[in-house]
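A single protein chain has been omitted from the complex, and every remaining protein chain is retained in its original position.
Presenting chain A:
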């Protein structure tokens, strides 16, 4: 019996690596610390009522933000470990299997569990406020999306200490990801972690599309919408069309691994290249899913801090729409080397290059908006200014990669690595960070400290170029991606060492940002106006942080830049706001079902991962019961009485 348990434990838990044992200890200690703090301060009830069961989009946004920052930390540590291993030739810091696992988890986490939730954080915090709504279209579903993401990410992350991490790359190409080549459970963690959080992402896409189409304040026409809202609309359409493909692709890989199917195997008539096609039919739109909201953020920031309306509003909208369509017709550029033939490759090369055109239009529009504006170099604007040249270079190297014959040379080299990090860090990460700095006062009621922020900013920026410029050169020198070490004779050592230094500079930048947050919680400049940047859109018309119901009275919108126009009008009239008639506000009730249902999904995913059918079935039955329980719930909303609204508004210093 004892032998059996020992046997089980030695395969169930990841063993044999001092790094992992360290992590085990850290995880256990942190868990105990959290449990202790919550119990000691009697905070369990608070946690359940205020956070775990909330359907308030602002709180859900904050939870997304916290989770994504944690994931940025984990993904970042992965990155630093890899860079340490590559700093010098023939290092023995990580062995090859460990290196494989780390580049896999790094990529997956950064895209799916860092970028996506950070994006959803901003969707949640900003969109309803920008369009003058009191919540999203389906608040319950919104909470469910978050918890599905959360437990999906948890499932993926525990593979680190239980069972073993996936190690066949962030897109898990077969046959490497098939049972024949990856017999362990790591690949199952990958499939189920992404699958569970993917359902949540799909639901968010539907939710925000309907929110934007149907919940705008009266008078706000589509062409009056703030640019960020437009970008979210475009992204939601991309999510709706792309994510089902991901669901199917991973589902088929699961069928292969669990039921012995032959979709992508080398035998039985399977076709591995079909997986590669399918995953990129999702994957390329996915990179635009994460970049478009960043474009939207930059548009808001450029316009606010240049004190001008955005240049070429219509062309901005059209550019995003064209990008959304083209994004579905470029996927083959990720595997020109498949050898589909000159005609096919030429088609995809041209569509890929075509995307650079609308993107260029956007860049020029930002530049023209700034032209002759009174630019204020606040933190959000700094990141925006850093983004423009960085993204221009990233786009240019993208066009180089899109030249199909040339790509036979660049493909899977460090040149490619440098390209996509340049667009993903310089575009997506800089964009979301800019957005976080910009909307932070709206979320928490205080600004983030400028001085520490500048340290973070410069470290990130210098670090970025120091890290990735050498990688372009390394690519040309023949260094391929996913190598865990290299020889002295290749002459790659100096550039690799430089690159590692850059990576650590970025890491230091992140540390400064965390310090900045901690410092600003105590000393940050409080925002009592609700409009700290002299903003232009509706979110700045209400107090910071926004009250539970957002708008005591739904605003009447007459055109774009609604709040800017209202401010002008108020100045001209000399009056403050006219007295308004408050009415009871209709709000959704909190619910524990999203949390509980996601726990059951987690159980099901865990069961499938270990092929413990009883556990998987138990989890799925739990999910079913939760769905039914929700279906039978009719009492799902309530009204906030006028008295309470008055009291809240008074406390926030608003005359009503």
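To be clear about the criterion, a residue touches a chain if its C-beta (ideal position, glycine included) is under 8 Å from a C-beta of that chain, and two chains touch if they have at least 3 such contacts; residues count from 1.
Everything below uses one rule, namely that contacts and distances are computed from a predicted model.
Of the candidates "Phosphoribosylformylglycinamidine synthase subunit PurQ", "Aldehyde dehydrogenase family protein", "Cytochrome bo(3) ubiquinol oxidase subunit 3" or "Signal recognition particle receptor FtsY", the chain left out of this view carries the UniProt protein name "Cytochrome bo(3) ubiquinol oxidase subunit 3". Among A:8, A:408, A:488 or A:639, the one in contact with the hidden chain is A:639.
Although one chain is not drawn, the whole complex shows that of A:482, A:583 or A:650 it is A:583 that touches it. Residue in contact with the omitted chain (choice from A:261, A:312, A:373 or A:592): A:261. Touch with the chain that is not drawn comes from one residue among A:14, A:137, A:220 or A:645, which is A:137. Only one of the listed residues, A:244, A:478 or A:559, touches the absent chain: A:244. Those residues of chain A that touch the chain absent from the view are 134, 137-138, 202, 206-207, 209-210, 213-215, 240-241, 243-245, 247-249, 251-252, 255-256, 259-263, 265, 267-271, 274, 278, 554, 583-586, 624, 628, 631-632, 634-635, 637-639.
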